[in-house]
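With one protein chain removed, the remaining protein chains of the complex are shown where they sit.
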Amino acid sequence: MTTTSVPSSESWLEVAPLQARDALLGLLPESLHWIASSVLAIAVLVGAFGLMFAYLTLAERKLLGRIQNRPGPNRTGWAGLLQPFADAVKALTKEDIVPRDADKVLHALAPVSLVALSLIGLAVIPFGRHLVAIELDAAVLYFFAAGAATELSIFMAGWASRNKYSLLAAMRALAQLISYEVPLLLSVVPVVLVAGTLSTTAIVAAQGGWAAGFWPHWHVLTPWGFSAFCLFMIAALAESNRSPFDLPEAESELIAGHLTEYSGFKYALFFMAEYFGMAALSAMAVTLFLGGWQAPLGWLEVLPSYVWFAAKLLALLAGFIWIRATFPRLRIDQLTRLAWKFLVPMALLNLANAAFWSLTAGWSGPLQAVRWAVSLAAVVVPFLLLSRSLFSGLGPRVYRYAPS
Amino acid sequence: MDTVEHVRERLLARFPGAEVTVVPNGSPAGQHSLLISAAHALEIARYLRDEPGLAYDQCSNVTGIDWRDREVIDIVKDSQPGAPGGPPVVVERKVKRIEPGYLEVVYHLYSLARREGPVVLRLRTGNRSTAVSVPSLTPVWRSCEFQEREVFDLFGVVFTGHPDLRRILMWDGYQDHPMRKDYVEPDDYEWEPTPHGDVLTKAKRHYPAPTAPGMTNDE
Amino acid sequence: MFDANPAASPSARVRKVEPSSFGFQPSSVPPPAGGGGDLLEISLGPHHPSTHGVFRMNVVLDGETVVRLKPVFGYLHRNHEKLGEGTSYLGSMPYTDRLDYLNSMTNNWAYAIAVEKLAGLTVPERAEYVRVILAELTRLLNHTCLAGFLMQDCGCSGTPLMYAFRERERILDLFESLSGSRMMCNYQRFGGCRVDPTPAWLAAVAQLVDRYGPFLDEFEELLTGNEIIMARTQGVGRLPAALAVNAGVTGPMLRASGVGHDLRKVDGYGVYPRLNFRVPVGDHGDVYDRYMVRVLEMRESISLLRQALAALPGGPVLDPKAKQRGLRPKAGEAYGRIEGPKGEIGFYLVSDGTANPYRYRVRPPSFVNLTVLEDLCLGHTVADAVIILGSIDIVLGEVDR
Partner (left out) sequence: MSLAFLALALVCVVTASAAMISRNLIHSALLLVLTWIGLAGLYLWAGADFVGFSQAIVYVGGVSMVVLFAVLLTRRQRDEPLVLIPEAGVGRVVAGLAATFWVAALLVPAMVVAPLVQRAGPGPTLTVKRIGELLAGPHLVAVLVVGVILTVSLIGALYLAAPVTAEDQPEWDNGGTGRDRGNQEEPS
């Protein structure tokens, strides 16, 4: 967090975090400021996301319950609000079981490294107008470099457990990562292409303002951007091992996959990492496509930027949960087929689409309508063709009745 | 509706050497059955399945019955020379005879194509101890696969020609056949390696050296 | 006290069987042609989330492809049939509840039919209609649960299962108010039914029937057209009709393979010949067909329930001449079967003239349907094997007995 002076022209809510930080740093001698501000940023991130993780588990269980005609946890504290802490106490006090033949070092290392790797990506997300832990020129690259090793941890967990289910899960995790890393990155490239930068703050800044006074310049509100957003979210679902891509821990096939031999707090760490990863990818999606901390309309800027960011983030997370409650799981071959035969070609075509959009930035008037039409067609036509080939041979059936 | 006699006639016409007897059924159900000899069983089964006029394509139910050795008392009339000069006296005396038991396998056949059935086939083993094999009908009807394994498991009928004759409900190392009428329930089924008084005493009788961990002799 | 050593029990002393192929040896697995890949042997079960009880599949995998699958059962074996030989005819009735514990009503009915055949009893007309009502309610119950479990096996996070169980609860409430027990109903008797349903109960059934159609619509809207479900289930676990017939497969599984065989039509037991219903059949015999045939059967069951409720005559529900306790049928035998929700459930009884059956045999549909499990799974992945098992619809209480 760079210690710039607080701009005075903004509302006090907007600058309140900065002032709080400066007030805290003022208690310390000047020579310690650089390290204190870093520690503070880390502490705030871990604290905020730790709390969010706790309540996200509750929210997921409540929401799933609502969707499934049941109340969800409602016994611990008022309306179940203390449930996450009860769970934490339970996880901490449980026996930590390590299989006799397990690779003990890797078995212990896997959950820790997974949590760490899922968390460090958050450092470059601009959570508000002035809220970014570190500002990097290659922030987008940093984010994906940090996330690249998460599936390696899952592999470690699966392999080190010396369990056949875990081993199968490890293989699945590898196949899944190889398949989905490509569309995930490819769907980000158009944003970088159009914004012309790898810096997350610059990408958010590029999405500020409104066309015709009401249409935000968010990337998701362009044809290529919408397509890239959808591809990103699908790949993000797969990257964070969420339903319908939760193959590594497919509970109806592999018991719990790579988690089979984990118990107690290590198991809880895996859960934590799953939610951190989900939150990190959603935060990146907000930054890249949904305008980051920008408010949707000018007069809505009375709410501070970080509130808008949180609102968008929570909406995406709710989407994750909704999808989990609704969809069945894909099979491993269908998973890879979806990645290679649908997502990757779509992402590549979308790249060309974004290049077209970027080149025609100067078109206006009736040409603007042509630009929109061409770009829309470049999304819809490949989508229809590719999805048809994906589901060839499948469809509703007509049934007959036996002659009596 | 095929009657059993009708089926029997067709079988005898096709397999003149085969023994096919009708076993009457005394209950109101009146479903008589056909006892066939083991030697021709497989041929007869194939014929029943493949002959268009019969087409018993589904073997619905396979089961065993254990018929114990029975003590039969025959009344034998002997003529003994009576009083000298008189007519011979007929003396009735009771003779005990053991009618050997056997194991019986019952197949219920139905024809889905003709909506006919059932035809009940019975196969009998020679006795209950040494000659306990009958030909397996699994090559004719796959539905017999598990059910014959079950009969083997619970009754001890050995099906020759069965592709995978293993125990199915009892565990592999098990020795007895629990559905036999003379099966004696073991008294140690609740044995477990815990030092509970009664169980441990029983266990000691069966397993002289305590092998399981946690089993102590502190009583 | 008996001689305690099990090896010394009479029949064991006489003869010991040493079959050639006890146990399952991984070395006996033929290495798949085309080279490559280690084979991985996995024991799916007996404690596994999707084996629907204590069931085990010994699976040999090449990668994720199943190259061999041996079902192993017996974990729940309690020798039900031996128990039946030790109790009176009526005493076995509550035991039949525990066979397929989802469908105690149809188990009761099949057993009652077998005894009625054996003893030559008649059933009053009202009882026949009540039996139809209960059997069709059981069918709804079973198929709804099956669809929920199947979707759970496909990876749905409980939503279809919860929807299914919501409806199941309503039916179980009806059973409870009629028989006093939700699952172990013990309701049928030889020559009729135990208690006469009240008009209020019949009205409750009518109400449930009216809301079942909309529930099915909702359920189907969520699942039937879902692309992932179609991709997961269509073309998976195809069962050819000839194999299905030969392997004794019955029930919805047989009909999904294209054989329109329904004992309600074929045997025409009870009052089914007087009621109007159709038998849906599938053309592909895959998991999707098995699911859809069951959904369509539920719709037929709704129509059957409506007809039966409308035509329900008055009169007694139990033949007063039928003897319940101390029933001693003449020596002989009988095989009674009905179309249970899972397939043909039959009871084969041999009487020797005493109060206990000499032989009491259950023909369990799930057990026989499992014969084809390996054939269906070979060449598919583990994930498919799980849903194929789910589509067979087994209950271990019935398989192991």
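For reference, chains read A, B and C in written order, and residue numbers begin at 1 within each chain.
Definition applied: contacts are C-beta pairs under 8 Å (C-beta built on N, C-alpha and C of every residue); 3 or more make two chains touch, one makes a residue touch a chain.
A quick note: this is a predicted structure, and the numbers were derived from the prediction, not measured.
Among A:Val115, A:Leu177, A:Ala325 or A:Ala378, the one in contact with the hidden chain is A:Leu177. From the options C:Leu243, C:Leu312 or C:Ala355, the residue with contact to the chain not on display is C:Leu243.
Residue-wise, the contact with the chain that is not shown comes from A:Leu141, picked out of A:Ala88, A:Leu141, A:Leu221 or A:Ala311. Among A:Ser38, A:Asn74, A:Thr197 or A:Gln334, only A:Thr197 touches the chain that is left out of the view. Panel shows chain A; residues 106, 136-138, 141-142, 144-149, 151-152, 155-156, 159, 170-171, 174-175, 177-178, 181, 185, 192, 196-198 of it touch the chain omitted from the view.
FYI, only the chains that are shown with their structure count from here on.
Ranked by how close its mean Cα position lies to the mean of all protein Cα atoms, the top chain is C.
Centroid to centroid, with C-alpha atoms defining each point, chain B and chain C lie 26 Å apart. In whole angstrom, the spacing between the mean C-alpha positions of chain A and chain B is 66. Between chain A and chain C, the centres computed from C-alpha atoms are 45 Å apart. Listed for chain B are no residues, as none touches two or more other chains. On the chain C side of its complex with chain B, the touching residues are 1-7, 9-12, 14-17, 19-23, 73-74, 77, 79, 81-82, 117-120, 243, 245-250, 259, 261, 266, 329-335, 337, 344, 346, 348, 350-351, 358-359, 361, 363, 367-368, 370-372, 400-401.
Residues 64, 67-70, 164-165, 167-168, 171, 243-244, 246, 250-255, 324-334, 391, 393-397, 399-404 of chain A touch chain C in their complex. By the touch criterion stated above, chain B contacts chain C in their complex at residues 25-29, 31, 33, 57-61, 63, 65, 106, 108, 112, 115, 118, 120, 128-130, 132, 141-147, 152, 154, 156, 158, 164-173, 175-180, 182-188, 202, 205-206.
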